[in-house]
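Only one protein chain is missing from this complex, and each of the others stays in its spot.
Order of writing sets the chain letters: A and B. Residues in each chain are counted from 1.
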Amino acid sequence: MDLGQLLSYIASGTVYTVGVTLIALPSGLLIGTLLALLYVYGGKSAARLMNLYSTVFRGIPPLVLLFILFFAVTKGINLSAFWAGSLSLGIVSSAYQMEIVRGALLSVSGDQLMAARSIGLSRLEAIRYVVLPQAVRLAIPPWSNEAAIIIKDSSLVYALGVPEILRRAQLIGASSQRYLLAYMSAAVIYFLLVFVTTRLLALFEKKLTIPSNP
Amino acid sequence: MKKRILLTVALVLSVALLVGCATEADSVLDKINQAGTVVVGTSADYPPYEYIDDAGAMTGFDIELMTEIVKRMGVELQWEDMPFDSLVAAVNSGKLDMSISCFNYDEERDLTVDFSEAYYTTEDAFVVSSAFTGSIVVPEDAANYKVGVQSGTVQDGWLTDNLVTPGLLSEANLSRYERVDQAALDLASGRIDVLMGDYVPVQALVAQNPDLLVVFHGELSTGPINIVLPEGDTALKAEVDRIIKELQAEGFIDQLAVKYFSE
Partner (left out) sequence: MPKPILTIKNLTKKYGENIIFQHLDLNVNEGDTIVIIGPSGTGKSTLLRSINLLTRPDEGQIWLDDEEITAKGADEDQVRQHIGMVFQNFLLFNHLTALGNVKLGLSKVKKMSEEAATEKAMQELSRVGLADRAYHYPGQLSGGQQQRVGIARALAMDPRIMLFDEPTSALDPELIGEVLEVMRQLALEGMTMLVVTHEMGFAREVADRIVFMEKGYIVEEGSPDEMFNYPKFPRTREFLWKITELYGSTDKDTN
């Protein structure tokens, strides 16, 4: 097997890596944001429940959750490894993203909410038009970090049989005995994916920055 | 109020559990024939039994054998590759219809899955690097050194039961690896002294790596290799066993062995 074949075989796993990330990250964001809003604005019992959710799903290694979901929970159900893996990762990510959004919401001063209500905005409107827009800007840096983590954690789905980058590197390493080359190639691809993503997010953050005179 | 909620939750959970645990009345064979496809799992990181060729396609002794078996079943074959450790769980949970991956019969595995008749017989081997200065005359001699093995394999089981549990080999001196090639790397670097694995794949490793050599081979933990089937599925087992016998009688399997195992 020549170098070109080896590289293209590994690289063809990229579409799975990207696919898993594109499912896990946004679903984690959606669930995480909803739960964070509940956590901050939903009252004491809601907060306790959310805290439990956070503790549980941040306390289990993602791989364990993947196994539980794929081999136990969906035993009779026809859920593919790709979807089981992506959704499991999405659930784990939602716990971390909930904490990110929660931190951002709390960083926006409670006084902003008070000022918003003083002009007649309802609590929901105040959160939506005043708190959330400010929280988004605060959330981008830690979120960029989470995105990088998910891109790398996407490799965990190899254990369920998804032919993504890492698994392909393993297979080609075993058959060609050129392990170093195989794993280095995989590393380079992951690095590029993470690099591009974090750069784009940095640009996005810059675009959203509110002007001020220092 | 609290008690009632707890009771309801317990009830719902038990129903869910029962439904989940209910054994399939229908055979997987019916499902296969209806769908026209059988989903077979393997771990394609184990030359020459299962591995990928230059074009990235799966090939190997097990692969070709299963391809022929499925052809005679009259359905299509859908391969699923996954790490070896995941295969049994996948068959047990219905994600795979069956699996071929150089499986030896194992009592522990038998608790959750079934085995076909043996389709071939393998041996175990101990491999060392050329730097090795010790001596392994009988298998138990390996206990004096640092040993490596692929995790979850029958060799792993054999080492645990025969060397570790009786206290001949300490856990600290036994290294478990996800794949044999990882163990081979450590063997070459000196992190472990001796590797225990399947004779045939280990021969392939040795052929690629002149620094390694086989010092012992024989039937210890291995022996016959079987196809892994869903638990309690007599119909599917009967069909697979029938075809295996057919292929053995025709000499098909011997021909495959010559193709893949002689260098």
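The rule we apply is simple: a residue touches a chain if its C-beta (ideal position, glycine included) is under 8 Å from a C-beta of that chain, and two chains touch if they have at least 3 such contacts.
What you see is a predicted model, and the numbers here were worked out from it, not measured in a lab.
Colleague: Counting contacts across the entire complex, name the shown chains the missing chain touches.
Modeller: Per the contact definition above, the missing chain touches A.
Colleague: Pick from A:24, A:40, A:116 or A:186: which residue touches the chain that isn't shown?
Modeller: Answer from the full complex: A:116 touches the omitted chain.
Colleague: Pick out the residues on subunit A that sit against the missing chain.
Modeller: On the side of subunit A, residues 111-112, 114-122, 125, 129-130, 133-134, 137, 210-213 touch the unshown chain.
Assume only the chains that are shown with their structure count from here on.
Colleague: Provide the residue numbers of subunit A that touch subunit B in the complex, in ascending order.
Modeller: So the residues of subunit A in touch with subunit B come to 1-2, 5, 9, 12, 67, 70-72, 74-76, 81, 158-161, 163, 167, 170-175, 177, 179.
Colleague: So in the complex, which bits of subunit B are touching subunit A?
Modeller: 19-20, 41, 44-47, 51-56, 80-83, 85-86, 89-90, 92-95, 179-181, 185, 208-209
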